[in-house]
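As you look at this complex, bear in mind that one protein chain is not there, while each of the others sits in place.
Entry: chain A
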Amino acid sequence: MLSLQHISKYYQTGGNKTFVLNDLSLDIDQGEFVSIMGPSGSGKSTLLNIIGMLDEPTSGYHYFMDQPVHQLKEKQRSALYKQYIGFVFQAYHLIDELTVLENIETPLIYQNIKGAERKALVADMLDRFNIVGKKDLFPAQLSGGQQQLVGIARALIGKPKLLLADEPTGNLNSKQGEEIMELFKKINKEDGVTIIQVTHSEKNAEYGSRIINLLDGRIESTTTL
């Protein structure tokens, strides 16, 4: 479903180029659960953002759902993104002015889905994540774990084929983290959603089916579990 070929990304600092990603190639199939690991500054977030089309590589080829992303226009790219990709952040990034329900609903609005259908989808999601009782609360009234739960619900509401998570458990305690990982596993298994997560925790990484180790913008090793 996803293929990166010879992807490089560098920043011009002073006279010389600092490579964040260096000639990196990677293929990911439908239904995989990939964990990306590596030391701080090794380019994990950058890689994830490129996969999620929030960022662009300096050079290289990027195919997603058989489409050459590197050749697409902004508009087509965001259409592709809207349809297939969900994002989960370390800092949750919920919209403070919106309630839990409205936060989850927002992606559907941008996909121009009708009100009644939206209501049904959101109700399902709330149900599934066991947060029906919290639906009218604002993010500031939730714990970190609950906020991340909402963040994941929001990422999944549009039925994405690919879920990207950048240190989703980074701000959570280990018990909360475990719950989130269990959830990911379940989503991956039951719904067939492809998941790519960045994590610093060996334990969390092992929930995945493949672990990719990054070092200085290159893939140092790949472990298939």
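Here, a contact is a pair of C-beta atoms (placed from the backbone, for glycine too) under 8 Å apart; a residue touches a chain by one contact, two chains touch by 3 or more; residues count from 1.
The rule is simple: contacts and distances are computed from a predicted model.
J.: The chain dropped from view, which UniProt name applies: "Electron transfer flavoprotein alpha subunit apoprotein", "ABC transporter permease", "Succinate dehydrogenase iron-sulfur subunit" or "FeMo cofactor biosynthesis protein NifB"?
T.: "ABC transporter permease"
J.: Among A:38, A:107, A:177 or A:217, which one touches the chain that has been omitted from the display?
T.: Going through A:38, A:107, A:177 or A:217 one by one, A:107 is the residue touching the chain not shown.
J.: In the complete assembly, which of A:23, A:55 or A:216 touches the absent chain?
T.: Checking each option in A:23, A:55 or A:216, the one touching the absent chain turns out to be A:55.
J.: Name, in rising order, the residues on chain A that touch the hidden chain in the full complex.
T.: 49, 52, 54-55, 78, 81-82, 87, 89, 91, 93-98, 102, 106-107, 109-112, 154, 158
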